[in-house]
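Please see the structure below; I have some questions.
A single protein chain has been omitted; all remaining protein chains appear in their positions.
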Amino acid sequence: MLDARTWLAWALTVLVAASLARNPLYGLLLLFITWVVYALCSSQQSRSAAFSPVRLALWMILFAIIFNGLTVHLGDTVLFRLPAWLPLLGGTITLEALIYGVTNGLALAAILSGFATINRVIPLRDLVQVTPRAFHEAGVVLSIALTFIPQTTRSLTRIREAQAVRGHRLRGLRDWLPIVVPLLVNGLERSMGLAEAMVARGYGATADQAHPRRLQALLSLGLLMLLGGWGSRLFFPTWRWPASLLMLGGAALVIIAAWLTGRTVQRTSYRPHRWTVWDGLALAGCALTLAVVVLPLPGLERASLGYSPYPRATLPAFDIWIGLGLLGLLAPAASLFGEPSYDRDHASDVHVS
Amino acid sequence: MMLRRAISGSIYVLSGAIGFLAFLYPFFTPLQGQSSMVTGHSQDAPIVTVALVALSLIALLIELQGQAISAKTVAMLGVLVAITSVLRFIEVVIPAPGGFSPVFAPVILVGYVFGGRFGFLMGTFTLLASALVTGGVGPWLPYQMYAAGWVGMSAGWLGWLVRRGPKRHGDAGRTMVRGLEVLLLCVLGFIWGLLFGAIMNIFFWPLATGPADQTWSAGTGLVETLSRYGVFYLATSLGWDLVRAVGNAALILLLGAPVVRALMRFRQRFQFEAIPDA
Partner (left out) sequence: MIEITHLTYTYPNATRPALEDITLQIGDGEFALVAGLSGSGKSTLLRCLNGLVPHFSGGRINGRVTVGGHDPVAEGPHTLSQVVGFVFQNPEAQFVLDRVEDEIAFALENSGLPRTEMRLRVEEALDLLGLAALRNRQLEMLSGGEKQRVAIAAALALRPRVLALDEPTSQLDPQSAEEVLQALVSLNRDLGLTIVLAEQRLERILSHADRLIYLPTPNGCEPRGYPFSGPPREVLQAVEQVPPLVALGKALHWDPLPLTIKEGRACAGQTLPGQTWAGGAERASAPCHNARPAGDLPLLRVRDVQFGYNGAAVLRGASLDVHAGELVTLMGRNGSGKTTLLKCIAGLLRPRQGTVDLAGETLLGRETADICRQVGYLPQDPDDLLFADTVADELIVTLRNHALLAHPPIAPDALLARLGLTGVASAYPRDLSVGQRQRVALGAVTVTRPRLLILDEPTRGMDYGAKQELVRLLREWQAEGTAILLVTHDVELAAEAADRVAVLSQGQVIADAAPGEVLGSSPLFAPQIARLFPHTGWLTPQDALAGLARIA
C-alpha cells in the first residue's frame, strides 16, 4: 500500500498534467490512465467516494461541450446558426467550439477522476496522519473530530428520543432547536472533559510559547513577495520571468516558515511512515510525467501540448514521447504487486456511504 | 509589541489580498489578453491560483496557531467540527433543495461568540473534515477551506463590533441576544451564502471553460468577460447559491438566538480559560 503522501503527489501531478496538456488526445489518455488506476487500486475495503469518476467524467465532458459550444462563436466550421437576438447564445455554433469544449471537459474529468481515486484509496486516518508537524494541532483537531463523529451521531439519536418522550414532534425547522442545543452544549461539555484528559496526559506544554517575531516576519515577507510577483505577472506581462522568480521566492519563504514552526513542536510519531520501493516507483512515475509536461526537454514536440482548434479544426498532434511520459502516472498501480500492509485493519475504518 | 501586531496584521491583510485577487483574477486576463498568445503560461493560471490560495491559507493557519492554542481550544474545535459534520449528513437525509448546507450557520454563530480566530479555525477545519469524511477532497479544497475560514473570521469581527458598541448592560453577565444581533447575523449568512457560491464558481469557471486565450482573435474586453461569467453563473449556480443564502438566513433567524445564548453561557462558565480572541 502506498503512503498517503505519495497518493497526494500523484493527484497533484494529474492536476498539473491535465491543466498543461490541453490536447484532446492527451486528455483522453490521462482520463484512461486515471480510470485504470482507480479500478485497480480500489477494493471493497476502500471508502466509497462521493462520486463515481466515470459517470462524473462523462457529465463534465458533456457540460463543457455544451457550454462552450453554445456560448463561443468563433471558428470557421459552422454547424448551424442560432438567432442572433439570443443573449450570448446567438450566433454560429461551430465545430471548433465544440472541440474546444471536449478538450476542456477531458481535462476536468481527468482531474476529478484523479481526486476521486485518492478519496477512495487513502484510509481516513492516514490522511490525518500526514499533516506536517507545523500543523500538528490541526491534526489533533481532525483526529478528535473523526473520533467524535460516531459519538455525536449516537448522541443525536438519544437526544431525539429524549425530546420525543416529552412530546416533541419534528415538523418544521424551528423544531430542530431542542435537538441542536443539547447536542451542542453536551458536546462542548464533553470537550472540556476531553481537554482535561489531554492535559493530564501531557498535551500542550509547548503551546505556551508564542511564535518568535522572526517567523512572523518571514511569513509576511513571503506573502508580500507572492502578491507582488503575481500582481506583476498579471498586470505587467513583460516582467514575466522576474515576477515568477519573485513568486517562487515568496512560496519558498512561506514553506520555510512552516518548516521552522514544525521544528519547535516536540512530538514524535508512533506510526512510522514506511517508504517502500513502491512509493519510490510511483513518485518516479509522477516525476517523469511532470518533466515531460513542464520542462523543455529536447526531442519533445511541446507545441502539441497547446492544441487549439481555431480558426479551423485540425487533427491534434500527438507526440509519442510525451504520451509515454504521461504513462508514468500508471506507476501507483504497480504497488499491487507488493504485499498489502498488515498493520492496519482497513476494513474497520470509518465508512461513509 | 506594536511591531508584532503590525506584522501580525500584515499577514492577515496580505493573505486576504491574495485571496481577493484569486477571486477576481479571471476578470484580469482580458486586460492582458491582447498580447498573450497561445502559449503555455496562461494555461497554468488555475494551478497557480490554487497554489497561491493554499499558500496564503497555510500562512494564515500558522499565524493563527502561533499564539497558544490550548488543549481546551483544540478539544472544542474537534467536537464542534464533529457536530457540524454530523449535521451535514442530515442534509442528505432531509430532502432540501440543492445548495442548502447547514454547515455555515454553525460556523457563523460559533465565530460570533468565540471570536474571529476561533471562527476561522472552525470554518477551515469544518470544511476539511467534511471533505475528508464525505470523500470530497479535490483541488477546490483550499478554496473552500480558505473561504469558510473567512466566513468564521468575519462573524467574529461582527461580534467584536457589536460588543464594543453601546454597552447598556455589563458584558460579563450578558446573555440576552438582541433582535438586532440576530438580524445582522442573518444578513451575514445571506451574503456569505451567495459569496461562497460565487467564489467556488470563479474557481470552476476557468477549469470548465478553459483559458481565456481562445478569444484572442475577437479582442474581447472586460465587459464581455463579465457577461460570459454572468451566463456561467446563472447557468450553474445562482439557483443553488440563492437556496444556500436563504437557507443560512432562515437557520440563523429561527435557531440563532437560543444557540448563541447557549454558547455564551458555556463561554461564561469556562471563562477563566483564555479562549483567545481575534
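All chains are identified by letter, namely A and B, in their written order; residue positions are counted from 1 within each chain.
By our rule, contacts are C-beta pairs under 8 Å (C-beta built on N, C-alpha and C of every residue); 3 or more make two chains touch, one makes a residue touch a chain.
Computed from a predicted model, the values in this text were never measured in an experiment.
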item	value
Per the touch definition above, residue among A:Arg174, A:Arg213, A:Arg240 or A:Arg267 touching the missing chain	A:Arg267
Of A:Arg81, A:Arg158, A:Arg174 or A:Arg240, the residue in touch with the unshown chain	A:Arg158
From A:Ala200, A:Leu295 or A:Leu315, residue that would touch the chain that is not displayed	A:Ala200
On chain B, residues whose C-beta touches the chain left out of the figure	258, 261-262, 265, 269, 271-273
Residues belonging to chain A that touch the chain removed from view	125, 140, 143-144, 146-147, 150-151, 155, 158-159, 161-169, 177-178, 181-182, 185-186, 189-191, 193-205, 266-272, 345, 348, 350
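Please note the rule applied: only the chains that are shown with their structure count from here on.
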item	value
Chain A-chain B separation of Cα centroids, rounded to whole Å	18
Parts of chain B lying in touch with chain A, wherever the complex brings them together	3-4, 7-8, 10-11, 14-15, 17-18, 21, 25, 28-29, 31-32, 35-36, 38-41, 43-44, 46-48, 50-52, 55-56, 58-59, 61-63, 65-72, 74-83, 85-87, 89, 121, 125, 128-129, 132-139, 207-211, 214-215, 217-218, 227-228, 231-232, 235, 250-251, 254-255, 258-259, 262-263, 266, 270
Interfacial residue positions of chain A with respect to chain B in the complex	15-16, 19-20, 22, 47-51, 60, 63-64, 67-68, 71-72, 74, 87-88, 100, 103-104, 107-108, 111-112, 115-116, 118-120, 124, 127-128, 134-135, 137-138, 140-149, 151-153, 156, 173-174, 176-177, 180-181, 183-185, 187-192, 194-196, 198-199, 203-204, 207-211, 213, 215-217, 219-220, 222-224, 226-227, 230-231, 234-235, 237, 240, 247, 250-251, 254-255, 257-258, 261, 302, 305-306, 308, 310-311, 350, 352
